[in-house]
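Let me give you the structure first, and then I'll get to my questions.
Complex shown without one protein chain; remaining protein chains in place.
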Amino acid sequence: MRYLLRRLAESLVTVVLILTVTFFLFRVIPGDPARILIRGPGITREVIEHYERLFGLDKPLIVQFGLFVRETFRGNLGISFAYKIPVLELLVERMGNTLILLVPATALSILLGLFLGVLAAWKRGRPLDFALQVFSLGFWSIPTFWLGMILIMLFGRTFSTGGMITPGVEHGSLWSYFADLGKHMFLPALTLVLIMHGQYFMIMRSQLAEELTEPYTRTAKAKGLRAGRILRAHVVPNAMLPITTLIALNLATLVAGFITIETVFSWPGIGKLVYRAILMRDYPVLQGILIFLSLSIVLANFLADILYTVLDPRIRYR
Amino acid sequence: MAEIKEAFRTSPFGKAGLAIVGIFIILAIVGPYIAPYDPWKTADEIEDILAPPSWAHPLGTDELGRDILSQVIHGTRITLIIGLSAAAIAVVVGTVVGVTAGYFGGVLDAMLMRITDSFLSMPFIVLAIVIVSLLGRSLGNIILAIGLVQWTQAARITRAQTLSIKERVFVLRARALGAGPFYIMRRHILPNVLPLVFANMTLVTSLAILSEAFLSFLGLGDPTKFSWGIIIRYAFETGAVSIGAWWYFLPAGICIMLVVLGFSFISNTLDEALNPKLRRGQVVI
Amino acid sequence: MSLLEVRELTVAYPVAVGLSAFFSRRYLVAVDHVSFSLPEGGTLALVGESGCGKSSTGLAVLGLLEHVEGEVLFRGRDVLRMREKERREFRRHAQIVFQDPYESLNPKMRVRTIVGEPLAIHRRRGETGRLKEALELAGLSPPEYFLDKYPHELSGGERQRVAIAAAVVLQPKLLILDEPVSNLDVSIKAGIMNLFRDLQDQLGLSYLFITHDLADAFFLADEVAVMYLGVAVEKGETDEVLSHPLHPYTEALLSVAPGSGREKLILAGDVPDPLHPPPGCRFHPRCPRARGRCSEEVPPEVEAAPGHRVRCFYVSRGERDPHLEEPKPIH
Partner (left out) sequence: MERILSVKDLRVTYRTPAVAVEAVGGISFSLAPGEILGLAGESGCGKTSAASALMRILPHTAEIGGEAFIGGTEILSLPEEEMSKIRWRKIAMVFQNAQAALNPTKTIGYQIAEPLMIHLRYPRRRALEEAASLLARVRIDPKRLTDYPHQLSGGMRQRAVIAMALACRPLVLIADEPTTALDVMVQAQIIELLKELRDEYGLSLIYISHDLLLLAEICDRIAVMYAGLVVEVAPTGGLFQRPLHPYTRKLLGAVTVLGVRAQRLETIPGAPPRLAPPPPGCRFAPRCDRVSGACREGMPPLEPVGKGRRVACWNWRGEDVPS
């Protein structure tokens, strides 16, 4: 309990620091301080003035920071230049699309990575380990978008590759809708699984390899347990404990993958939005995405820590 | 040192990694002298536009008729410079933060670790995107952006190592002799942290090379240079995928993959050599 | 005059660490009002089981711990209250040898650097003569053979000798030996124990010998102090304590030492958690002699025989006097 309270306090400090970094990035680095976030072609004078008042742009930086934090917690992330709607609205809308692609892909890559990792660690230093390392690390080393481009070139005719669903088609049933979605999703999801599983593979392999050197595995063997049971009942569950937090810790590394894969496959999610925002210099959107994703990751890390605390008796009963 | 040598002697991955990285480093040094063409030189003939591989252009040409092989060769140097310098920035920042936090502990440690946590929580690619789009798309800015988002790992690793070394008895002995904190950091902590820092640097180099490719692909590369990422970006913009001009983006991607793989092989080999559990522990099942 | 005089030494460790230490100030008392003195050229052994506070006492004597109360007088000057310059001088005269020779040498340093480190820190560089001399003293000869070796190239015994060489290179007066032979094999340990004897004869060193092994303590020390849960329960000359143990804990400890040939007095249970020490005499929950007052009052230190002090209300005089008696406190 004490530990969780401490983690909560730490997470809050982290949130404040993230907001501070963001605030200074967007207001201090650019030559024209503060105003890049509210200026843009096609935004009316009234809107600009409204935001100037709301964010106190004529006040000292510290006051501005306070207002910025307040507005962020109210969910006000500013207005997109390009879409002319509040950034938060835009993000929520696109986030759904991203999650449709990202959740199954991530889940699959975690399962695949952990499974292969267990195999490799168990057979460490032998041919299977060797082959798995070449496979997983090999894919890990490929830029996501490049693999996406190759897959489009090879299978682009079999699977649909633009957007989430075929535009202009009326779907008679939910079933045909999902079939269409699946057809669009297959290649981007495959790309993500192939590339992302590598990091889970490495995490599991090294964690399990360390765990296997623990003397209690020798005890288990001495007790007459067979290798499969030792792994299943003792070693893998123990290795999984730190891995719950390591997976959350590595969430930030997923972002690069899905941003570019959405760009390559024209998937209308957050990633595509980032790409558009870069092209259009839509800074409020970039700022919003940075804050939104960072806070999600902080939350995920905190939840993983709670889970870890519940699962590990060494912490639970201290 | 002995265990590192031993690890590279016995690990095929270590050897492969050294070989791959070695070849690319040589290519980066001599590249501009052996490239068959000036990578910027456009073609005069219409047949040379997006031409598939031929004797004249072993890897074909791009939409302006420029020689892809020469672009890839020139790109080696740029890519490696970005990767290694960004990694150097990252490990220097990370090591300073990690060792300071670990050694002095207390409030300073808590503060530095919160800062590290917040950088770790911010998706580094978005952070780098923001920094480069705000600062401008120059080589220096790209290096800076990648370096400034990749230091967190080094900070965590060096902090953990410092914490454990700080408790080692030889540090206590030095304290008993009257050694001050800076003496202990310099003579006892750093020499024991540096091998890990070095292992981390090889990993961060591969991450930095990938990051550069991502940034370039998203249109944030330095447009005055050919990096491998930029070549793929141009290929994507040109629609090389839909017209089947595989020679345009395949070679650069393969190069990225090989170099990243090479660095991560080295990093893995170092990690295994430096991990005391894996080195001494025995597996019986 | 004694070289080292420790009075009412108390050492505590804060239980909470990091940021939470701001909010909670709980302490674990590892050493509780321990006093002893060590004459020039003499050896005092601090004996006890793990967690009894013997190592903390050693580190506190060197001024290496925080949250320390009491006095540590080195040649009459209080180590705990010394100014920086004076403390530096003290550090030259008081050195320490640790338990684990694998841990106590920096793996990245050569023997030359390790043994030369005290000279470097105390600005006595360039005295390579001293270096070789120290290695020879520690039984590493020829010294040239060892100078450029790394610790991992040496055997356990050789490493411990390097640590000893580094400890004597500044020609100290006081050596804290913190379980210096506990991790060594018997044949190597014997050599190191002999070496301690020789060094004492040659250099006139005084030892504070911290050990859990009674036989080792009685081999090396003139006097012993037996510690239990942070308290020195019995002190006296080794032969006297060995032949007439007065405290029930000492008696039990002597009886279970392998090869002692005594009838075993095996205490049940474990040493209590030092965070929640029992009230009164700390030994009373496991004491065969415990009575009502033992759980209420802390027994004072009494001098039961000349130079033989004990903290127990009901001291048995063993064969000398079979009746339980209650000696008067000396204060």
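In this document, chain identifiers A, B and C correspond to the written order of the chains, with residue numbering beginning at 1 in each.
In this text, a contact is a pair of C-beta atoms (placed from the backbone, for glycine too) under 8 Å apart; a residue touches a chain by one contact, two chains touch by 3 or more.
Not measured: the values here are computed from a predicted model.
Participant: Considering the complete complex, which visible chains touch the unshown chain?
Facilitator: Result for the missing chain's touching partners among shown chains: A, B, C.
Participant: Per the definition of touch given earlier, which of A:225, A:280 or A:306 contacts the omitted chain?
Facilitator: A:225
Participant: Taking the full complex into account, find the residue in A:24, A:73, A:155 or A:216 that is in contact with the omitted chain.
Facilitator: Checking each option in A:24, A:73, A:155 or A:216, the one touching the absent chain turns out to be A:216.
Participant: Kindly state which of the options B:23, B:135, B:148 or B:284 is in contact with the chain not pictured.
Facilitator: Only one listed residue reaches the unshown chain, and that is B:284.
Participant: From the list C:146, C:218 or C:314, which touches the chain that is not on show?
Facilitator: C:218
Participant: If you put the missing chain back, which residues of chain C would it touch?
Facilitator: These residues of chain C touch the chain that is not shown: 49-50, 155, 157, 185-187, 189-191, 193-194, 197, 212-216, 218-219, 239, 242, 252-254, 256-261, 264, 266-268, 270-271.
Participant: Take the complete complex as the reference. Which residues in chain B touch the chain that isn't displayed?
Facilitator: Looking at chain B, the ones touching the missing chain are residues 10, 282-284.
Participant: Using the document's contact rule, name the residues of chain A that touch the chain not shown here.
Facilitator: Touch set of chain A with respect to the missing chain: 214-216, 218-226, 229, 233-234, 237-238, 241, 312-314, 317.
Simple rule for what comes next: only the chains that are shown with their structure count from here on.
Participant: Between chain A and chain B, tell me the centre distance in angstrom, where each centre is the average of that chain's C-alpha atoms.
Facilitator: Roughly 21 Å, centre to centre.
Participant: Mind checking the centre-to-centre distance between chain B and chain C? Centres are C-alpha means, answer in whole Å.
Facilitator: The separation of the two C-alpha centroids amounts to 51 Å.
Participant: Which residues belonging to chain C are in contact with no fewer than two other chains?
Facilitator: If we look for residues of chain C contacting two or more partner chains, we find 19.
Participant: For chain A, write out the residues touching at least two other chains, lowest number first.
Facilitator: none
Participant: Name, in rising order, each residue of chain B that touches chain A in their complex.
Facilitator: 12-13, 114-115, 117-127, 129-131, 133-135, 206, 210-211, 213-214, 217-220, 229, 232, 235-236, 240-242, 244, 246, 249-250, 253, 256-258, 260-261, 264-265, 268, 271, 275, 277-278, 280-285
Participant: Can you name the residues of chain C that touch chain B in the complex?
Facilitator: These residues of chain C touch chain B: 18-19, 59, 62, 64, 87-88, 91-92, 94-96, 98-100, 103-109, 117-118, 121-122, 152, 163, 166.
Participant: Taking the complex as given, what residues does chain A use to touch chain B?
Facilitator: Per the stated touch rule, the residues are 10, 13-15, 17-18, 21, 25-26, 29-30, 122, 124, 130, 133, 137-138, 140-146, 149-150, 152-153, 156, 202, 206, 209-210, 212-214, 217-218, 220-221, 227, 230-231, 235, 249, 252-256, 259-260, 263-264, 274-275, 278-279, 281, 283, 286-287, 289-290, 293-294, 297-298, 301.
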